[in-house]
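Can you read through this structure? Questions will come right after.
Heads up, one of the protein chains got dropped from this complex, but the rest are sitting where they should.
The first chain written gets the first letter, and so on, giving A and B; residue counts start at 1 in each chain.
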Amino acid sequence: MMEAISPTYFVFLSLFIFCAGIAIIIIKRSAIFVLIGIELMLNAANLNLVYFSQYDPGMNGLMTSVFVVVLAAAEVAIALAILLNIFKHYKITDPDELTSLKN
Amino acid sequence: MMELSLQHVIEELTLLRFETALIVGSLVLLTAGMLSKDEVTYKVLFSITLLISLFLADVRDIGTSTSGAISIDSLSGILKILFAFISLWIVFFHSTFRRYEHYFLLLSIVLGSSLMLSANHLLLFYIAIELTSLSSYLITGFSFSRKGYEAAIKYLLFGGVSSAIMIYGISILYGLSGSMLISDMVINVQAGPFYHVGMICLLGGLFFKVGLVPYHFWVPSTYQEAPTDAVAILSIVPKIAGFALLHRVLISFELLSDPIYRQVIAVLGIATVLMGTFGALRQDNIKRMIAYGAIAHSGLVLPTLLIQGEQGGLAFVWYVTIYAIMTMAIFMIASMYEDFGIKDVKDMKGIGIQFPVMGALTLLILVAQIGLPPTAGFTAKFYLFSSIWNEYQASGATIILIYLIVGLLSVVLALFYYLKIPFHSFLGTAESPYFGNFSIISRSVVTIFTIMVLWIFLSPEFLNKIAFNINFIGW
Partner (left out) sequence: MIASILTYIFTAITIAPIVYILITKNVIRAVFSLAFSFLGLSGLYVLMNAEFMAVVQLLIYAGGIIVLMVFGLMLTKTTLNKGFITQHRSLFFGSLVSFLLFISLAALATRSGFKVGFTEHAGDPVAQIGQLFLTDFIIAFEVVAFLLLVALVGASYLAKKSGE
């Protein structure tokens, strides 16, 4: 169904999502924004995996992308559990303001 | 079809019986934790689980499953035995009440690390690394202090970014090769510039796990704030597994024959040694200092991966085994001082005079960390440096020589920071005498470790025999 569009198109799309994720992580100061950036990077990987999985009889990429989604959910849940505790103690969620562990 | 695949499942589970035992044991621990409120129960179940898996691990049992996803070699057998053996000592840590969740997470770190050793499929790779990482993030927060949470979230954000980069690298490699099995990938991959992009991303995730520059930022704050027994596991088990995995990747993708990769890895290793050593010089917090020391140790293990053949393997097994023993000992000592409320080097004034035996044990373990005789630390460093020297003679690469010089320099500088502790504890004068005493169990365990460190120095045949066993895997 997708022969009309070249693989480079999807590689570019996933590269764009990946680089946008990195930009968000660098630019934004909130921990939630960093999580958003991580999710975008994971989705970039998923897009690659699902796209190339079409050409793999073993469907490795598709299976992997399902697992990646599950792991991402677990990671976000853990991050929020920790963030809730941090908010209780600091009343902030900006990673830059957490500076009590500097040298 | 169905029966055939059932056979495959049974075959894979047989290969993974060490991990299966760990899973079953930790589930039992979880169930028991809901019924019993007694920490001794958790500790007993924790050690029974590890003992059973230790019993099931077998160095000679090597093989690859039919699907190719699981591949066990004798190196992973040896390292699994080391993991189970080292983790056993956790139960002797004297600490405040720990709930069963704590021991459950410790088991899952060991499980994830041993899976890392067996994975030959990039998905399993990723899952194993994530299992280890997620448990590590959680357990860092288990100190339930402000700083503990801060260290945990920083660790998580760093780790999340690096694992996202890693899975992106995997997806690129998959696109180029159409396969996820490492062995198939190498054959099918269409080499080109993008292949190296994918490879660098994949290596980056592994560098994070072992704490190499530029992925070392999480190490000091995590080691400083996480519960001490958890740090002892964290600094040993996932790190060694990460190095074994790194070696597997470097070998299977034939990156070591590429001089650029060798150069880059050597430069990163040198930077790691320098970063760890100079970072440690500035520290006063005991655990933070050990953390920087651990970074330097990572940098020192790295060159063994560049050395192909028997010598590299021998140096690697020697170094990681000794590293595991002395790191376990030093964290146990750190936790004993913590019971006294001592966290900084400056708080230790005169404690060695009041407790001379403890002071002497601390001194010996620190001498091992530095790498001086009469301890096994010296033997490990000796094997390491002689193998690097031989590698330099064989290849003539300047970078290897620089590596050797930097490594020796780090040993000299290690004298300055590690010996701060005995300096203060023996030569300082206490403002007031310390009350209380060290727990007798911890003291005897530290004594056992010290004897081990001395005994291995005096009769290294025992370890040599083990290290010799891995020769046939072709390091």
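Here is the rule we go by: a residue touches a chain if its C-beta (ideal position, glycine included) is under 8 Å from a C-beta of that chain, and two chains touch if they have at least 3 such contacts.
Owing to the predicted nature of the structure, the values given are computational and were not obtained by experimental measurement.
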| item | value |
| --- | --- |
| Of B:F142, B:F278 or B:F340, the residue in touch with the unshown chain | B:F142 |
| Touch criterion as defined above, residue of B:V59, B:V110 or B:L124 at the omitted chain | B:L124 |
| Residue ranges of chain A at the interface with the undisplayed chain | 1-5, 7-8, 11-13, 15-17, 19-20, 22-24, 26-30, 32-33, 35-36, 39-40, 43, 46-47, 50-59, 62-63, 65-67, 69-78, 80-85, 87-88, 93-94, 96 |
| Residues belonging to chain B that touch the chain removed from view | 5, 8-9, 12, 16, 23, 30, 67, 69-70, 99, 101, 104-105, 108, 111, 115, 121, 123-124, 127-128, 130-131, 134-135, 138-139, 141-142, 144, 175-178, 188, 190, 192-195, 197 |
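Operating definition for what follows: only the chains that are shown with their structure count from here on.
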| item | value |
| --- | --- |
| Centre-of-Cα separation between chain B and chain A, whole angstrom | 27 |
| Contact footprint of chain B on chain A as seen in their complex | 7, 11, 14, 18, 21, 25, 31, 34-35, 37-38, 41-42, 44-46, 48-49, 51-52, 55-56, 58, 60-61, 63-64, 67-68, 71, 74-75, 78-79, 81-83, 85-86, 89-90, 95, 98, 100-101, 103 |
| Complex contact set, residues of chain B against chain A | 122-123, 126-127, 130, 134, 137-138, 141, 146-147, 149-154, 156-157, 160-161, 164-165, 167-168, 170-172, 174-175, 178-180, 220-221, 224-225, 282-283 |
